[in-house]
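Every protein chain except one is present and positioned as in the full complex.
Presenting subunit A:
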C-alpha cells in the first residue's frame, strides 16, 4: 500500500498543477495555431465580415470545448451530478465549485486566441474595411463611382495587390486606422479579462472562504475516492484471478488423478517447493490438456469457499449465484469527522 500511497499523493498534489500545465499548453497551442493559419481575406463586400468575424469567434468556441474534453475531471463531475442519492446526499456547492474551476481553465485558450487575433489586426481589418470613414480619411465624393462601387473598392483594402482605390482612400491610411482600432480593442479585452480574473480571485477570500474550503475539500475527496475505488477493485480483481486460476489448476490435477485411477502419490518429505507447485501436472500431454481445457472451457467466475477439491471443478455448477434482497441499511445520519 505504501507505493500506492506515494502515487496518490503525487497525483493529489499535482492534480492542480497538471491541469494548469494542460491549460498553459493549450494557450501556447492556440498562439501557434494562429501563426500557422494562413489568413486569406476574400476581399468581397459581404464575405469579408463573415470571414473576419468567423475567424475571430469560431476557433475560441472550439478551444473552449476542447478545454473541457481534455479535462479529466469532466467525467467525475458528470458522474457526481447524475448519481442517485443513495445513502449520501449531494452538495450543489461542490458541483458548482468543480464546474467553475473547470470553466475557468477552459476559458484561457479562447481568451488568448481572441487577444492575439485582435492585437494582430488582420481579422478586424478584413471584417470592417467597408466601414472605414472615407469622409474624414479620404475622398468621399468621387464623381465617377456609385455607392456600391465604392463599397467594392473598399472591400479590397486588405488585398494590397488588387487594390485600385488610391484616389478614394490611401491603402496604408485605411490599414493603419483599422489596425489601430483593432489593437485598442485587443488591449482593452486583455485588460478586462485580467481585471475580471483579479476580482474573482481577490474577492473570494473576502466573502465565502469557509464555504470555499468545504467545497474544495469535498471535491478533492470525490476525486480521491474514485481513484482509490478503482485501485481497490483492481487489487480485488487480481486476487480473484489468482484464486480462480489456482482452483482451476487444482481442479484439473484432481480430475486427472481420478481419471487415471491412480492414488495421489504422497510427496516424500524432501521434495522441494517446486514439485508442490507443479500440482501433479508433470508431463507434456497433461500440460497440453490443461491448456486446451483453459481455452475450450474456462472456469466459471465463482470461487469455491472451502479448501477441499471439488469433483466438478470446472463444470460450472456449485452454489447458485446469490441475489440478496433489500437488506437492512444503516439508517443513522452520518457526518465526517472533519
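Here, contacts are C-beta pairs under 8 Å (C-beta built on N, C-alpha and C of every residue); 3 or more make two chains touch, one makes a residue touch a chain; residues count from 1.
Going forward, contacts and distances are computed from a predicted model.
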item: Listed names "WD repeat-containing protein 74", "Translation initiation factor eIF2B subunit delta", "CAHM3 protein" or "Very-long-chain enoyl-CoA reductase", with the criterion being the UniProt name of the chain not displayed; value: "CAHM3 protein"
item: Touching residue (missing chain; options A:50, A:78 or A:180); value: A:180
item: Identified contact with the non-displayed chain, of A:137, A:150 or A:256; value: A:137
item: Which residue of A:135, A:149 or A:172 touches the chain not shown here; value: A:172
item: Missing-chain contacts mapped onto subunit A; value: 5, 8-9, 12-13, 83-84, 86-88, 119-121, 137, 170, 172-173, 176-177, 179-180, 183-184, 187-188, 190-191, 194-195, 197-198, 201-202, 205-206, 209, 217, 220-221, 224-225, 228-229, 232-233, 235-236, 239-240, 242-243, 300-303, 305-307, 319, 321-325, 327, 330, 332, 334-338
